[in-house]
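Step one of this worksheet: look at the structure below.
For this view, one protein chain was removed and the others were kept in their places.
Moving on to chain A:
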Amino acid sequence: MGSSDERVVAVIMVGGPTKGTRFRPLSLNIPKPLFPLAGQPMVHHPISACKRIPNLAQIYLVGFYEEREFALYVSSISNELKVPVRYLREDKPHGSAGGLYNFRDLIMEDNPSHIFLLNCDVCCSFPLPEMLVAHRRYGGIGTILVIKVSPESANEFGELVADPSTNELLHYTEKPETFVSDRINCGVYVFTPDIFTAIQGVSSQRKERANLRRMSSFEALQSATRSLPTDFVRLDQDILSPLAGKKQLYTYETMDFWEQIKTPGMSLKCSALYLAQFRFTSPYLLATGDGTKTAAVIGDVFVHPSAKVHPTAKNLLTLNYAQIGPNVSISANARIGPGVRLISCIVLDDVEVKENAVVIHAIVGWKSAIGRWSRVQGEGDYNAKLGITILGEAVTVEDEVVVVNSIVLPNKTLNVSVQQEIIL
């Protein structure tokens, strides 16, 4: 079935700048896929998961961002992981399946036997080698990663019904109003090259319908039948749904964690999930310390090697290292002063947190400065609009100021305390 020279290509959809504004204000300064979770850019996690696939030939990142936004990252990650990663820019929206089809020539260049399709803003354990094994066993044209969720939350996603013994996909529906199933689409798929035929089928069917429609002006008035461009093909509604029940698509269930990273609040939650995963897969990435010679580390914490966590030299008798964690990620060149307490936060590059400050349930933007005895905190409700506090790039919080459940846009200075506010 699987020979050793069957190559695999992975395609990761990374989206584009104006599509999602839910990741603001962080997305004002950085493309969402490059925002760090557990110390690594968001897209790094699916990319390093792809590295575990046997015979991986190439990884493509597909999106709308300008090429230059990904140029540096792509070349450095290719070198670091020793696998070719390339960014492909879509000239116009083609939909999730249309995007894949748009680049089919490049994807098929290596003559792969299988193609993985992943969404960049999905946080999970990416059990890709296991999915491939299962897919080969099923013998269909595609296998979809699914997870069980609470029935109440299932309708936010695509709901799937699978045959319990054969795992065949029987039914698929996107965000239904009534309950269909508590198994949902994780946004991770493996296909054989037949998928391109299926996508082309939808595209030409739509073209035919469009030609017919042109003859009926009454139909043209009906906005419900307003046609999408013929090369705009959505994976869920246009491919998965119609192919369900035809012994072409199968499901593979993951028992691990799964989240979508749509908002800054969720990025904090997912950073914690990945940090917890590091404890099993790569514990050397996590920080250690007991507060005597270095900072006291509690739980899962990532500290970039260039970040400095130190007490001031002047008062060595009452050495007072910071206490960091759980769920803290500190990026490059950040400086954490003595007596600081950090809980559940992401501290980005070049941030300075001065003595005795407290940061809880927050994201502190690049180059920001947190004053002495100041307190930056959120409630910790990752889904609420103002559930965590977010400080944009270069925000200064002056000494002793308290910032609670607020969002502060870049380049602001807070010299008075604020609560539940968005500061433009």
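Operating definition for what follows: a contact is a pair of C-beta atoms (placed from the backbone, for glycine too) under 8 Å apart; a residue touches a chain by one contact, two chains touch by 3 or more; residues count from 1.
Operating definition for what follows: contacts and distances are computed from a predicted model.
Matching "Palmitoyltransferase", "Guanine nucleotide-binding protein subunit beta-5a", "Superoxide dismutase" or "mannose-1-phosphate guanylyltransferase" against the UniProt entry of the left-out chain gives the name "mannose-1-phosphate guanylyltransferase".
When the whole complex is considered, the residue among A:21, A:166, A:197 or A:383 that touches the unshown chain is A:21.
Within the complete assembly, A:422 is the residue of A:71, A:108, A:384 or A:422 that touches the hidden chain. Across the entire complex, the residue among A:7, A:207, A:341 or A:412 in touch with the chain not shown is A:412. One chain is missing from the display, and on chain A it is touched by residues 17-18, 21, 24-25, 28, 407, 409-412, 422, 424.
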